[in-house]
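Read the structure below first, then the notes.
The other protein chains are all here in position, but one chain of the complex has been omitted.
What follows is chain A.
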Amino acid sequence: MKLPVSASESFVEFAGVQKSYDGEVLVVKDLSLRIRRGEFLTMLGPSGSGKTTTLMMLAGFETPTSGDIMLDGARIDSLPPEKRNIGMVFQNYALFPHMSVAQNVGYPLKVRGRPKAEITERVAKALDMVHLGSFAARMPGQLSGGQQQRVALARALVFEPKLVLMDEPLGALDKQLREHMQMEIRHLHERLGITVVYVTHDQSEALTMSDRVAVFNAGIIQQVAPPAELYESPANSFVAQFIGENNRLPGRIEAANGTLCSVVLANGDVVTATLTDAARVGEECLLSIRPERVKIAPPGGPLDNHFEAVVAEMIYLGDHVRVRCVLDSGADMVVKIGNVEDRPVFAVGSRIPLGWRAQDCRALDAA
């Protein structure tokens, strides 16, 4: 895999890292990844994809079966977790229930033997930073989920680590609070200039927060890219499917012409699509089109592809309407229509004209 970050820029580097728990199955397969100083990198993937294992290896709780992990130019494979100086926020916060908020936040300073006055001062500063200045004397059990999350954040930041790891830190919060905390973490990252490695299985969280996202599946990084690139130019059908909504049309690539190719669908219809590295001419492929890029447009416009489809279902979602229709090839196609005042209304069973651009339609591997 090519590494978009050069060795000199790299702050954290995984070089050919493998991990197996039982000596039979590799949970992480040949992982190579460089993370810039000050970057917010998210590891995204379904459960069991190896993202948390990767994070635990970086934190020092798991040892790589082979390969190297470098932090700031030095190998850390043999360094125990407490010597790595990496802040970590856990899934369920892992606040110590027998210590007050202040004691929790002061813990990393206390075990480092800092003087009492300094601890008090830095704890107060860290709590102010997460807007919990007045909660110092409370016990964790008396706090709401969001407040506990902030305490965990303050505790991971108070000793000024250069690298902070977050393992699905917002998983237990409700939607509104989660979105609020996403922005708060993002702002803290910008303000403090720390490097953050963030693990989540929530793709929208990954897109909103990250500088770059590494998509994991089956122990392999499928793609590392900034959110916009990930969404608009997925490298393979797994990424296309995992990030955002996706229409999939199975077909076969007949011919290629530069970046474009023509793909024949099951019923013989030909689609003009963008050819990617994941697919080859003459092979089966999967076309990927985002629902919001499919237009309801009669032929003759500027769009490269025009087909008719039968409306199967109209789903009202407030800000938009989803029209599920079936193409003549038998493939399902979902179209998103913004809920504007003059939006069209279709009867179920009626035929409507659809169209999309070749550059919005990517030919990916058939897997």
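The criterion applied here is as follows: contacts are C-beta pairs under 8 Å (C-beta built on N, C-alpha and C of every residue); 3 or more make two chains touch, one makes a residue touch a chain; residues count from 1.
Just so it is clear, contacts and distances are computed from a predicted model.
One chain of the assembly is not displayed; among "Membrane protein", "Gluconate 2-dehydrogenase subunit 3-like protein", "Hydantoinase B/oxoprolinase family protein" or "Putative spermidine/putrescine transport system permease protein", its UniProt protein name is "Putative spermidine/putrescine transport system permease protein".
Only one of A:112, A:131, A:180 or A:343 touches the absent chain when the whole complex is considered: A:112. Residue-wise, the contact with the chain that is not shown comes from A:82, picked out of A:9, A:82, A:121 or A:190. Which of A:23, A:97 or A:300 touches the hidden chain is settled by the complete complex: it is A:97. Annotation for chain A: contacts to the undisplayed chain at residues 59-61, 80-82, 84-88, 90-92, 94, 96-98, 107-108, 111-112, 155-156, 159, 165.
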